[in-house]
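What you see is the complex with one protein chain gone and the rest in place.
To keep things simple, chains are lettered A and B as they appear, and every chain counts its residues starting from 1.
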Amino acid sequence: MTDLLALIVAKYNYWLYVILMMIGLYAMIAKNNLIKKLVGMNIFQTAIILFYVSIGYKRDATIPIIQSAHGGQDAHAAVIHAADYINPLPHVLMLTAIVVSVATFGVAMALAVRIYQRYQTLEEDELRMRLVDIGPEK
Amino acid sequence: MDNTPALIVVTPLLAALFAGLAAWIKERLSYPIALIGLAVSVYSAFKVLMQVITSGTIHYRVAGWAPPMGIEYSIDLLNAMVLLIVSSIAFLNLIASYKSVARETSDRTGSFYTMYLLFVTGLLGVTATGDLFNLYVLIEITSLTSYAMVALGDRDRGPLASLNYIFIGVIGASFYLLGVGYLYMQTGSLNMADVATILSGIHGSSTVLVAFILMMIGVWIKMALFPLHVWLPNAYSYSPIAFARVVAPLMTKVMVYVMIRMMITVFGFDYIFKTLNLSHAVVWLATIAILAGAIMALSQKNLKKMLAYIIVCEIGYMVGGAWMGNQLGMTGAILHILNDALMTFALFLAVGNMAYKLKKVDLPDLKGLFGKMPWTMAGFVLAAFSIIGVPPTCGFFSKWYLILAAFEAGAWHFAAALVISSLICAVLFFRVFEICFFEPISESHGQKDGYSHVAIEEAPISMLIVSGLVSLSLIVAGLYSGTIVNTIILPFLR
Partner (left out) sequence: MKFLGFIVVCLTGALLLYGTGEFPDWGDPNSPASLHLSDYYIENAVDQTKVPNLVTAVLADYRGFDTMFETSVIFCAGLACFLLLRDFREKKERFYRHVPTGVILHVKSGKKVLKTGKEFEHMDKDWVPSDLIIKTVCRILIPFIQIYALYVVAHGDFSPGGGFQGGVIFGSSLILLAISYDLKTLVKRIKEKVLGIYAALGVLIYVGIAAICMPMGGRFLDYAALAPLVWDPHHVRALGMLGVEIGVGMAVTAVMAIIYINIVSEGRHDEGL
């Protein structure tokens, strides 16, 4: 038990993000309203983004912008230690993931607007009943 | 410097952007731009295939940086074959779709072609890349364009089908991304070949196991393996026919390619079949998928939905073949990627012609079509024979490899499922033939819904030529199966 506790304390950030992901996933599966499902999707994707960004953190390191290179001439002068700067790669990957998540959210919103225009409701059980009312499909 | 590998993916992207510009300035130019873009892509894919067959794997470093610092395209035989299939089917579909796009999306055809080209770019990029995160970005391009295009079809049900597709698709892609994250944590690299080298030393790690499971589940959701297939029938039957014709043959097959790439290149046969020993469970799952797809197809009254469930059944063949554990199984699965793409394309071409003229493709509406649309029905019959597995069409050969592989691995349930599903498909298609052939065309067709009597005649020439070409290629691919297996698949698996 103390083993598990030590494990959690050392990696508590990952556990937090996994719990956040599961909250988002539950909302996507179990909620009835389409907008609540969309919010769940956003939570799920944001938790994944946070998970990745936390991979790149190094203790006692600063942001990945090399100060000594600003002068232009003395750019090659200073020696750069890798342990002084946090890992830039997860940040790059997550810039892409954020854009993808925003784009998907935009398209999903447009679809929700279309559904509302047609059926005047956004609850899934209502939609299912109204689909039966429309009759057989084309 | 030979830039042909990059041209395959970049030309449709450039064509998409020019078509997007043209849509605002002069809309009639979008279609020719799209045609030119895809034609250049097909030609480049063909050149690359020839080059890979003669001189081996091509390594193309995008931006000039060596992997793993930069992104690399490593194109071997499997890649090149799938690239050629994807680009040619997309090109042929574009030729056949001119009239139906003009009818279904009349005021925004330029934007439709732009989306179409972006979808094809995504598929080509997924196939060509050698980097795990690049794969994710391209899967998202493919998915996003398909979400948008599915919703353009049926006005009542399209948006809801697409929204459900979004939810499930996002879960799938996010699982894949999480899997890549777990892998990155343990290996520190994103390049497929690099990860494979590092992974060969850490087989026992729980992180790698969870990464593998997550990536597999993500890809299975995207390829609609039972029971994760719930998005597919609705999404494919309610989309516009021009789009259904290109997404049904291609998207799920490209995801099967991704699964095979993960299995062979990234994780390796040793890890999956020796360390993990999951192949029994997955072959059972594939068996259930085949039977479920075939049985659900029996209960459908709409032709498009029936074909969508047959796709679910075919995916079961490929997953089972790939996970069988022997070389015959993998050969059968890879050959089936090619064959199934052609068969599904031919089927949907025929259905598209019917839908263009009839406007509704419920089974009772197809009465007497043999008389009125003989060429379309000929194409449909050939494609149906191929799905059932009648020689010399190509469907027979890949099923033959899969049955041999099942016998060799001792998976009798898989072989039985193959045979049963072929019989069920035969029942399905002969039922359709009976309705089309024997029942006389009813006089009241078309009038019960209020619109005037639809003159049922043969579909336009452009659609017929493409349909005929693809149906002929089914026989050609069947006759040349031996050549294909020996030149492309077996050298790849060595």
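The definition used in the following text is that contacts are C-beta pairs under 8 Å (C-beta built on N, C-alpha and C of every residue); 3 or more make two chains touch, one makes a residue touch a chain.
As the structure is a prediction and not an experimental result, all values here were calculated from the model.
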* Asked: For the full complex, which residue in B:Tyr60, B:Tyr271, B:Phe429 or B:Phe492 touches the chain that was left out?
  -> B:Tyr60
* Structure fact -> It is residues of chain A that touch the chain not shown, namely 7, 10-15, 18-19, 21-22, 25-26, 29-30, 54-59, 61, 63-67, 69-70, 75-76, 80, 82-83, 85, 87-93, 95-96, 99-100, 102-104, 106-107, 109-111, 113-114, 117
* Structure fact -> Where chain B meets the left-out chain, the residues are 1, 3, 6, 10, 13-14, 16-18, 20-21, 23-25, 60-65, 68-71, 105, 107-108, 111-112, 114-115, 118, 121, 125, 133-134, 137-138, 140-141, 144-145, 147-149, 151-152, 159, 178, 182, 184-190, 198, 205-207, 209-211, 213-214
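Assume only the chains that are shown with their structure count from here on.
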* Can you list the residues on chain B that touch chain A in the complex? -> 133, 137, 140, 144, 147-148, 151, 154-157, 159-160, 162-163, 166-167, 170-171, 174, 177-178, 181, 184-185, 190, 237-238, 302, 359-360, 362
* Show which residues of chain A lie in contact with chain B when the two form their complex. => 21, 25, 28, 34, 37, 41, 44-45, 48, 51-52, 55, 89-90, 93, 96-97, 100, 103-104, 107-108, 111-112, 114-115, 118, 127, 131, 134, 136-138
